[in-house]
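Complex shown without one protein chain; remaining protein chains in place.
Chain lettering (A and B) follows the sequence in which the chains are written, and residue indices restart at 1 in each chain.
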Amino acid sequence: MKEFPGAGGLILNEPLLWEQGRRGRSGYSLPRPDVARAEPPAELAGEGPDFPDLSEAEVVRHYIRLSQWNFSVDAGFYPLGSCTMKYNPKTNERQASRPGFAGAHPLLPAALCQGALELMAALECLLAEITGMDAVTLQPAAGAQGELAGMLIFHAYHRQQGRPRSKIIVPDTAHGTNPASAALCGYTAVPVASNERGVISPEAVASVMDAETAGIMVTNPNTLGLFEENIRAVAEIVHGRGGLVYGDGANMNAVLGQVHMGEIGVDVLHLNLHKTFSTPHGGGGPGAGPVCVRRRLEPFLPVPRVRYADGVYTFSDDYPLSIGKLQAFWGNMGNLVRAYSYILSLGAANLKRASQLAVLAANYIKERLKGVYHLPYDRPCMHECVFSDKLQQAHRVSTLDIAKRLMDYGYHPPTIYFPLVVPGAIMIEPTETESKETIDRFIEAMQAIAAEAEQSPDTLHQAPTRCRRRRLDETAAARKPRLTG
Amino acid sequence: MRYLPHTTEDVAEMLAAVGAGSLEELFAAIPPECRRRAEMRLPEPLTEWELDAHIDRLAGRMATAPEAKVFVGAGSYDHHIPAAVGFLASRSEFVTSYTPYQPEVSQGTLQAVFEYQTLTARLLGLEVANASMYDGASALAEALLMAVRVTRRPRVALARAVHPLYRRVVETYLAPAGVEVRELAFGPTGATGAAAIGDAAELAAVAVQSPNFFGCIEDLPAIAQTAHAAGALCVAAFSEPLAFGLFKSPGRLGADIACGEGQSMGIPRSFGGPGLGMFATRMQHVRHMPGRLVGETTDVEGRRGFVLTLATREQHIRREKATSNICTNNSLCALTAAAFMACLGGSGLRELARLNYDRSEYLKARLRQAGVGLAFDAPTFNEFTAVFPPRFRDTYRRLLDRNIMAGLPLEPYYPELADHYLFGVTETMPREDMDALVREVQS
Partner (left out) sequence: MKELSELTFPENLRYAESHEWISPGGSPVRIGISDYAQDQLGDVVYVELPEAGKTLAKGAPFGSVESVKAVSELYLPVAGKVVETNAALADSPELVNKAPYGEGWMIAIEPANPEEVDALLTSQAYREKLKG
């Protein structure tokens, strides 16, 4: 009998912060007062917030116990589709925490922050070369803000052309953020259905692309893990009618060194450094979402931009067509240092190999699980593969049950019920940093769960049983929201 | 490459299972006209020690304490970060997990964020806080968009004394949405008078920052009252939340939305990012609120647990009608801030805020004694604005050459404030450094 990672373990209970502590305790080393006490005006003074007082040891134990209730990619296989949960290299953490970067004030004059500016300029060049685009901004805080930047660039470009437009084409295989980002610029999303091969057809785009349409948002590879093979034809139609092509680069991990995004017609592309470029996701951020553009859109990039002249790096605000600013300062520097370190550690050949191995792993899982689970699009995939629960429905077992049962086996579930074009979708993205043994063991777990679905479906309905908590009542949480304690 | 575990045999076996002859064949689905014609041209890979040396060189070209003396806050503050906070925030169970979509295996992050929401709501004096926004500036922009949704009015008033870079972000977010931004002037005291608001009848929100960019405490009760009388929301931004350890919270003073930067709460300045967008409001507006929310519930055995909730506001469900497009936020920074607030406790936060207040009052008094003028007389926290004669510009440059940043020149942000400098000090600035600064600017 093979042993899966999932096991019972000693999980310690831990109350909420304010259910412990005693007034008068402290976990903070206050500096010695060396100036006189000053009295603030009495009418402004408040009593301060009602926080619990805890000792340092209590705080440490609290968060250590909490940390042990979390699944993380450092602890186990995390095949969450579309999220690229690859290994987060530890050297990146060391580089980002260097006092020169971590301790730097953002408003230092250029002469006092040459190191950060040089790093930013170099990272922009690296990302431009990797994507095949011409200019890069590092400012967006996450992928969704990158999308917003992209839509603002569309908006500014069309206004400058003297012809503002009101609509944007969003295929059904796009990320949910796409329409929300477009709406912030006042665009109405025009949906386009993917064809029977799971990709966009040029005809469908031609039928809706008009002079009122600002362009199209394409995720390539798309959320089915398929390469949008008609992208050049689609781009030609959109460009021919005065529109622009937005590339959602969330799935860039599939095509490093394979595709030159500039040449296939993409005008604006965002990257998720916390996916493709190995910066940790932090349980929901911070991320970083640089945006790459073709030359003609460079004037619209957010300010300030890093410039280099006479051996000195400076920030410049002198871009009158710029969309403006997205964050108070310059971008999530900590993650920029990490991504820069990652790219320098790998180099061109290893980045390309990373994509090759990511695609190999996804195809390997697809082939080995085909037949065990329903595969709606049976063709070579890129970095992720999408199954469904169609075969298990006969036993009244759903995608949710399969996902929850995987936890008992010691795996984080794949992305489920997305993309929407596949009912009951199970979207698996293994990434290149998982060994063949890990992937084989996961495949065996998926096979064992499919067998359980037939023989003892209730085991799946009851799952998970080995986690800190069993299934939680999300309905009660939403009906009577309790958002603070 | 140490991150790529596949041996030649592994690759061969996997290719055989897939039925592909080579790794390149896996990309056959990409049409030839979409393939890259030339390999990427990137530097040769670095070993770990080569990388150390390279980054060391770059990091060494940055002016940071203790060698550099930076007497500037302006939205980024040098507070002491307890070793315990840094240690906890680097636990890889928190650092290397994704957004907690599967609550049974994410209770650590979920409980930590629930606690963050609670402490933030208490700090800001409001009923509900979200799981975080990107930073103070984008939080303010989203707050104004929220006010437009709540009131269905297309216009907001924004104080000129709000951080100038926050105002740039507001402009970026609001202009394409067609929301008009009216600027509220600041008065001679450095604060925004309620009288500046004028007719608020068409306004969705009146937004000020308190303490404002000049460090001045705004008269929030009067501003809130004027806003409310006209049916507008009062939005209170901030860049230094430590102030609420000493001064009354924005919620208590009448703000409907309090939003701002939480970097002060245990997060390294990191050249400006990542920071922490703190965002709180009243429960009646929760369905208009942007950002993720964690809520308390029970599992099938009746035990307390936490889940992401009220997700129907968000982009993945409501798509173009969502309250925001935000998904990845700054969760780890929120956890860091919660651990920082937990270390301080109520008593510690109050004492730390007092120590900060004492220090800026000390520097203010010493500069005044040295004959330096103060631009404004409204009460301040941590920061204040000093006025120098034009010849000080040379002194300023000379000090910069010695890695001393004697305040932030305000003229680039406020042309009307030539020769005005914004000073900021925190508990980490020793008295001897402040005394030395005073001597330098006197000479």
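Points to keep in mind about this one:
Quick note on the criterion: a contact is a pair of C-beta atoms (placed from the backbone, for glycine too) under 8 Å apart; a residue touches a chain by one contact, two chains touch by 3 or more.
As the structure is a prediction and not an experimental result, all values here were calculated from the model.
When the full complex is taken into account, the listed residue touching the unshown chain is B:I317, out of B:I317, B:A370, B:A418 or B:A436.
One chain of the complex is left out; on chain A, the residues touching it are 417, 474-475, 478-479. Residues 287, 311-312, 317-318 are the ones on chain B that touch the missing chain.
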